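Apart from one protein chain that is not included, each protein chain of the complex appears where it belongs.
Should a chain be cited, it is by its letter among A, B and C, assigned in written order, with residues numbered from 1 in that chain.
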Amino acid sequence: MQEKTNQSKIYEIDTIVPIANVSEDDFAVVSLNSKENEKIDTPKYSYWGSVAKKFFFSKITIFMLLLMLVIFLMAFIQPLFSGYNLESVGNINDFKARYNWPSAKYWFGTDANGNSLFDAIWAGARTSISIGVIASLITEIIGVIVGAVWGISKKIDRLMLEIYNVIANVPSLLIIIVLSYSFGNGFWNLIFAMTCTSWIGTAYFMRVQVMIMREREYNVASRTLGTPTKRIIFRNILPYLTSVIVTDVSMSLPSFISYEVFLSFLGVGLSQNVPSLGRLISQYSPYMTSYPYLFWLPVLVLALITISLYIIGQRLADASDPRTHL
Amino acid sequence: MNNANRETLLSIKDLEITFGSGKSKFVAVQDVNFDIFKGEIFSLVGESGSGKTTIGRAVLGINPTSKGEIIFEGKQINGKISSKEKFQIERKIQMIFQDPSASLNERATVDYIISEGLYNYKLFKTEDERLNKVREMLEAVGLLPEQLYRYPHEFSGGQRQRIGIARALIMNPDLVVADEPISALDMSIRAQVLNLLKKFQREQGVTFLFVAHDLSVVRYISDRIAVIRAGKILELAETEELFKNPIHPYTKSLLSAIPIPDPQIARSRKNIIYNPNMHDYSIEKPEFREIRTGHFVYCSDSEAIEYKKNIKD
Amino acid sequence: MVSEGNILEVKNLNVSFRVRGSEIEAIHDISLDLREHETLAIVGESGSGKSVLTKTFTGMLETNGRISQGTVDYKNSRLSDLKLNKQWTKIRGKEIATIFQDPMTSLDPIHTIGSQISEVVVKHQGKTKKEAKKIAIDLMKKTGIPNAEKRYNEYPFEYSGGMRQRIVIAIALACRPEVLICDEPTTALDVTIQAQILDLIKDLQQEYQFTIIFITHDLGVVASIADRIAVMYSGRIVEIGTCEEIFYDSRHPYTWSLLSSLPQLARKGEDLKSIPGTPPSLYKKIEGDAFAPRNQYAMGVDFKAEPPMFKVTDTHYAKTWLLDKRAPKVEKPELIQNLHQHMIEMTKEDN
Partner (left out) sequence: MKKYLFFRVLRSLLSIFLVTTITYIIIYSLIPKRDVFSQDPLIQKLASSPDKLLDYKENAYHKMNYLDYYDTKTLLSKVQKETHNSNVTGNHSKKNFDILNKWAKKHGFKIKSYPSSKRYYAIRDLPLWERLGRFYGNLIKVDTPWSVKDKSNPHLKRYLKIENDKWVGWALVGSGTKYRYQIYFNSLFPFIHQNIIHFDLGTSYPTFSGTSVLDVISGRQGATVSKKYDLGHGDIINSADNVYTRQYQSKEHRNAFDYDRYKDSYTNLDQNYQDPSMIGTSFRAGFFALIISYAISIPMAFFMARFKGKLFDKIGTGIVTLLIAIPSLAFIYAFRYIGAQLFGLPDSFPTLGASNFNSWVMPTVILGLLSVSGLVIWFRRYMIDQQQSDYVKFARSKGLTDNEIYRKHIFKNASIPIVQNIPGMIIGLIEGATITENIFAMPGMGKMLPDAILSHNNSIVIGLVFIFTTIGVLSVLLGDILMVIVDPRIKLSTKGDE
């Protein structure tokens, strides 16, 4: 406090200001190292390091990450041992095996055919997750590449815009339903139907982002340095779009899973013998009041999958935005 | 100095640049003629929208031209040229940008940013050679070699602008277009950058096309100055000549607007406002004329006579 | 309560910001009086805290910032105690209005120019919409908008930068403020427009008698307009005095550097005088004199203890150890020693 009042005090010129620890010698002009002024005091910055730091900062994120890991492991390992078969009716006449409420023996209970819901859910989850992940990957890869080229090249812009305008006006669920109807049922057919036009939405989104980027001065600078377009895309533009791309993935993953669920619910899409969460939900929806566990457990698992994927995606997108690193 | 004996590096002839087409067509630059001599700093001064940046970018081949020629080292470089030729010219003409925070790739290290051109033209044999070149350049612009692997946003505005300068000058260019390189910087930092440009001119004989809106800055740095307004060059002269004998009323107005760092003079000084309607060009068409040696003004015949009368020496 | 003749008083003001868990001091121990009807220029480079200081006068600090110490008084009210936005709306505009640097973005893009002026007239002068329109058109004429009646119904995107800044000024005038804070109003403008806007502000002050705080990083600009100048560096006022005192008799080495680096003073064939290095990062705690690392006259003491404010005259104060009795007597740089003489010669020569 003493020091504070001292600072505020005003002294006449050419007086001796009383200060501690200062001698007469300190009042001599010292020479400066001009390089010293150029030093940067802040610790060294690493982009991915900061992303990781920011990402793992939140407890919710870590919880969701663990949840997602558990679900993924269960979905991809458990079915290998359970040998679950959707169409198995072996226990249909064994009344003891039918309609068991969740218990120590049947963790998630059993259904009308005496099949274990626990097995069914993980087998279904595997299909649903696979579809979501594969469809998102395809959409994102094609979308980002096409979008980057589309945004850079003025030549193909007009043509692509026309194509986009045609496709974007049609509800995507309608496209998926009609295509999966036309191509027939099946895992890969469904993925094809889903990704057939979905990439163009991503590509358009990327195009807009790239066009915003394209006119930025640092890209003009790269052009004056003779940098080829390909390198401009990979070094100058895509790195800026990581957070945008991650955001897009985090939205598209749950939506593809949701599409699969709904299509299976309608009875379009996957073949009859492939288990999926959508199929389980649709199959068990009549039991909503009589044997609610049959219906609500698959719904719950489905919700947990998409929520964890979505939240992790959003957090990752936030973390990969350097504005949050400061 | 006698201009006839000097080697011309860049020559611009009857340049016209338009944007858009049809109804929305907009002529940004018209009837522009000037030469830049080897080793000089030539300044193009005008307000925003005058077309000065457009000309600078046309020289770099970023803006297409609609008429006229840009001749660099005796060869036309605008219009249709092969991409190979263009690539070779791109190395020789470099640019320094206005906004140091927008013109550097924030996701790349200083090392990559400065080396970008070296990579493109394979201007090094070994990795060591490249690193040495970059270190030398860093030193030359007053930065520290230890900052090689830092990212642009870790630097201050003035430092970033020096990175931008390093990136352009490591290419060993013949001509550098500096597009308002200091107007986004704080007053106290500006001098650093100007000194640096001057140093490269002096020591390496680099030629500069310096684009600015402020005559006070330009006076110190440039050898010759062209004043541009609404896409047309109105006056061109050697720096001291222009300041001592400004002829065109627009130049006079620009000069009168320079803030004077002296309270007594500043308060009494009158601001000259230029009215473009003062010229009557309905009968006599204006031209770019040499009023006296090396001093060109855009005027009509009768104006030229008038101007010549008023020249003091 | 402010003293007689003053309209605003700042005492021992500290402002700090919370950034990522740590406290950063943006304003350090500033005391300042604003006299009625004067024009005070605050000069400093970006990050020196000049805008932050004036934001405390209108309660417009960013949400992570706060006044950690000291007081701000305006007439009869203690501004530093105001918390709610509601209390501030009595001050903002009506008492203290601000115009900002970028006229291109200061106006709402989807409302007409006219409606944005009359909105304020209705609010602060209690007029009807019809009366407000008349007043708005008058203000537009006064700020030099030709064809004001017609342009009343145009949108901001139809105006040029200079014209928009005139509109921004017209809006500020419509508030009838006592104090007008001009936060770098000409930095984004061309030189000729800058000169015109400065003239306009001067003329309007003559007519409306408001007090001006003029913020800029260009010392050259304020010579014609300022009555007093405060030079800021790293959150501190390092020198304050009348316009003449700052230009002709400055005492702080930072002011010297600012003056010497003005391009108008440059001599052909010599290097421009520049200030080496960069301003200190706010993240780092400052010890001693903030300017010391860039100060060619720095002494050992500058790295150890913060210099106090020394009084040069009744109106002139500087915060540098060079004014201590123990310090060696340092002459200011030769370039600015005979500034006035030099400028007279130069203007003569240049016609």
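Just so it is clear, a contact is a pair of C-beta atoms (placed from the backbone, for glycine too) under 8 Å apart; a residue touches a chain by one contact, two chains touch by 3 or more.
In this text the structure is predicted, and so the values were computed from the model without any measurement.
A.B. asks: Thinking of the whole complex, not just what is shown, which of A:I40, A:V144 or A:I177 touches the missing chain?
C.D. replies: Of these options, the touching residue for the absent chain is A:I177.
A.B. asks: Considering the whole complex, which of C:S16, C:T39 or C:T58 touches the chain not shown?
C.D. replies: Counting the whole complex, the residue in contact with the absent chain is C:T58.
A.B. asks: Need a quick check: the contact residues on chain C for the chain that isn't drawn.
C.D. replies: Here the touching residues of chain C are 58, 60, 85-86, 89, 91-94, 97-100, 102, 105-111, 119-120, 123-124, 155, 157, 168, 171-172, 174-175, 181.
A.B. asks: Provide the residue numbers of chain A that touch the chain removed from this figure.
C.D. replies: 162, 165-174, 177-179, 181-184, 251, 254, 257-258, 261-262, 265-268, 278, 281, 285, 288, 295, 299, 302-303, 306-307, 309-311, 314
Note that in this section only the chains that are shown with their structure count from here on.
A.B. asks: Please categorise the chain-chain contact pattern as a line, ring, star, complete graph or other.
C.D. replies: complete
A.B. asks: Sort the other chains by how far their Cα centres are from that of chain C and give me the top one.
C.D. replies: A
A.B. asks: Please report how many Å separate the Cα centroid of chain A from that of chain B, as a whole number.
C.D. replies: Measuring from centre to centre gives 47 Å for this pair.
A.B. asks: So what's the Cα centroid distance for chain B and chain C, whole Å?
C.D. replies: 31
A.B. asks: Could you pull out the residues of chain A that touch at least 2 other chains?
C.D. replies: Counting only residues that touch two or more other chains, chain A contributes 34, 38, 42.
A.B. asks: Going by the touch rule set out above, which residues of chain C reach two or more other chains?
C.D. replies: 276, 278
A.B. asks: Enumerate the contact residues on chain B facing chain C in the complex.
C.D. replies: Spelled out, the residues of chain B in touch with chain C are 47-48, 156-159, 186-192, 194-195, 198, 213-217, 219-220, 240, 243-246, 253-267, 269, 271, 273-274, 312.
A.B. asks: Within their complex, state which residues of chain A touch chain B.
C.D. replies: Of all residues in chain A, those touching chain B are 34-35, 38-40, 42, 44-45, 47, 216-218, 220-228, 235-236, 239-240, 322.
A.B. asks: Any idea which chain C residues touch chain B in the complex?
C.D. replies: Touch list, chain C to chain B: 45-46, 161, 190-196, 199, 217-221, 223-224, 226, 243-244, 247, 257-259, 261-266, 268, 271-276, 278-279, 339-340, 343-344, 347, 349-351.
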